[in-house]
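Everything on this sheet refers to the single structure shown next.
Excluded from the complex is one protein chain; the other protein chains are retained at their positions.
This part shows subunit A:
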Amino acid sequence: MAMRDLITGATSCPDPAASSSSSANPLGALANALIGSSSKTNERLKEIPTSIPTDPSSHLYSQPPPSQFLPGSEFDKPFFDPSSQGSQFLNGFRSAAASGGGALEETWDEIQRDGRAAPQLDGGLYDRAAPPPHLHQPTLDGPPQRVLSNFLHSFLDSSRGGVPFHPAPLPMLGLSEGDKQCIRDRSSIMARHLFADKSEEFIDAQVNALLSSLDIDSNVRGKGPMPERFRELEDYWNESQGNLRPGPHPADGWIAEYSQNRANLDNPDSWANSFEQQHGANGWVSEFENSQLSSMDQMQAMNMPNLAAMEQTRMLANTLAQNNDPKFQNSKFLQFVSKMSRGELIIDDNQVKETAPGDWATEYQQQYNPGHSWAGEFLNDKVSHGPDQWVNEFNDQQHGPIDDQWVNEFSKLHVGDWADEFGQQVAEGAFGESSSDNWAHAYDEYLNEQVAAKQQSDSSRGVYVFSDLNPYVGHPNPLKEGQDLFRKGLLSEAVLALEAEVLKNPENAEGWRLLGIAHAENDDDQQAIAAMMRAQEADPTNLEVLLALGVSHTNELEQTAALKYLYGWLRNHPKYGSLAPPELADSLYYADVARLFNEAAEMSPEDADVHIVLGVMYNLSREYDKAIASFQRALKLKPQDYSLWNKLGATQANSVQSADAIMAYQQALDLKPNYVRAWANMGISYANQGMYDESIRYYVRALAMNPKADNAWQYLRISLSCASRNDMLEACDSRNLDLLQKEFPLQ
């Protein structure tokens, strides 16, 4: 009863009809279908509306006992209780497989078992997900830290001259594995900044000299995903993923099963292969699973194998959404459910037929069982036909009707055209091998997204995301340290020092500004924008800050915001401010602002800055030729400005003059060898010219200097697959820079 009260929001809006499970009330029926009669479930579900935070990303990670509240886990048991309706879909699969043997069933059972175990893991998983692994190490405190810090300074000093590093002997430091991991990662990033103009061999030699003198094995676990103390969690993670990854997947089980059954028939493998070619070994199945998972991703709390629960949720949401009864529309339960499925489906109301969740699963089962299913049919019919004939037969003979039914059933899930198409394509055998890869990757990527979810959602809102456990916290003068590091070109280290500064002095505009610039040069515009916005808060009229914000927003294609800041630059400029009428700020039109900047440029043609801003303006309107002319003019006045060379290059690249762009980037890199953005831009230019091998090397180089440059990772992935280097995709996905650098050294 409590459950139904909840569903209908009975406390605020009691309705006797709603508390009955009569078929007139679709909600009641659904509720019964969903939860069976389990009273335990009632209690669990009661928690849900209050435990769903209004802003999922800001709460889910910080709640101390997530495993108790994570909404996905509530559904675990009820849906996988074999007696509940929720598992009918699975049963459908089971009985379909039963004619072929038990392997599929076993596979499912295995997954379910892990599904039940999963909630215990969730807390750990997210704990683990939050901090970027490379930095998630405690500060080296106490005397060893002092020793170490001096030691590292001597490394820096000695390396400035480009001479091989000869370390002094050190006392025992008692470093933990985690400490070593941290030092290893940071020193190799640092070295790449320091020696940006040197060869890979030299860099490796330097780093190895440093590491071996610290008694750190430069190869141990490479840049493995996790420090030692998370080993246990990692094992859990692998284990839980193992069940979802290609290996023991239902589709494989299926194929294996058929191979076994057909072992005495002609050429069993060819059938399995052809099946695999059409469907992809794991493609369709894992994608299906993926779709279930994605529907839950708002809650950030999915249990991987919990297919039925997700499916039910979606069905429920759709059914509820069609019901016009305001009582349902206002109910807490509907709000909860629609939250769960928000944005996951395009609901085309006209096409949706009202359907109880169990129905299609049952029908599906019925279609398959009496018909003896294609599996049985195939066994009886088989043998003399080659795989192609089988496909035709599958299509022509028995399965015409069943196929249609199947497609229709899926159409109710609003997959519409896609499902039709899928049915046809499968029948025609239109899937190449590549598609299976794509689908499987979609799933992997989804998992990665989960891990990265927190950082993304925070930074995309312009909130600055600090590194965890920053070694510069407590430094007496982190601003000066940050400025020094920035000047030396150690961008990633400078970021840490400057973060320490702004943690100490949150109102320090200069700290935030330099932090923003370091991020921009490190090719991380989201963080750059977030830092620059804080700088602007602290000092609203700083011209450099306004220009930087204009540039970053232009890079992110956010035209309105970019225009606002560029106009702000003009308005606050001591010389040109008078040109800008304040009332314009309320309704900025590009043409007006561009005209004002042109006036400014005419006023003082020798001011490089005004040409720079004008160049950015023309980028915004995609008048690249004019932008190039402006930047070239500015470069005549400021030939040593590396970021200006990069701006010129980027503009040329965007107007498809990639060859010129590469020359400009080279100028920028000659002036500042550790300019990550320019390295990444080089990669983009090569990729846009179809020179994927070259682009890979540049992306990898950029990433070695800043492993947090997400764009470069994404582009690297595309280049790898375009260069037919799918063998390295895994290294890319696991961000294994050691391997990538070995494979793709920059000559």
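Basically, contacts are C-beta pairs under 8 Å (C-beta built on N, C-alpha and C of every residue); 3 or more make two chains touch, one makes a residue touch a chain; residues count from 1.
Everything that follows uses one rule, which is that contacts and distances are computed from a predicted model.
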Given the choices "SCP2 domain-containing protein", "Cyclin-L1-1", "3-methyl-2-oxobutanoate dehydrogenase (2-methylpropanoyl-transferring)" or "Exosome complex component RRP45", state the protein name listed in UniProt for the chain not shown. "SCP2 domain-containing protein"
Among A:Q206, A:N646, A:N706 or A:N736, single out the residue that touches the unshown chain. A:N646
Touching the hidden chain in the full complex, which residues of subunit A are there? Just list them. 287, 290-291, 294, 297, 343-346, 417-418, 421-422, 424-425, 430-432, 434-435, 438-439, 441-442, 445-446, 523, 525, 551, 554-555, 557-560, 563, 588-591, 616, 619, 621-622, 646-647, 649-651, 653-656, 658, 661, 677, 680-681, 684-685, 687-690, 711, 714-715, 717-718, 721-722
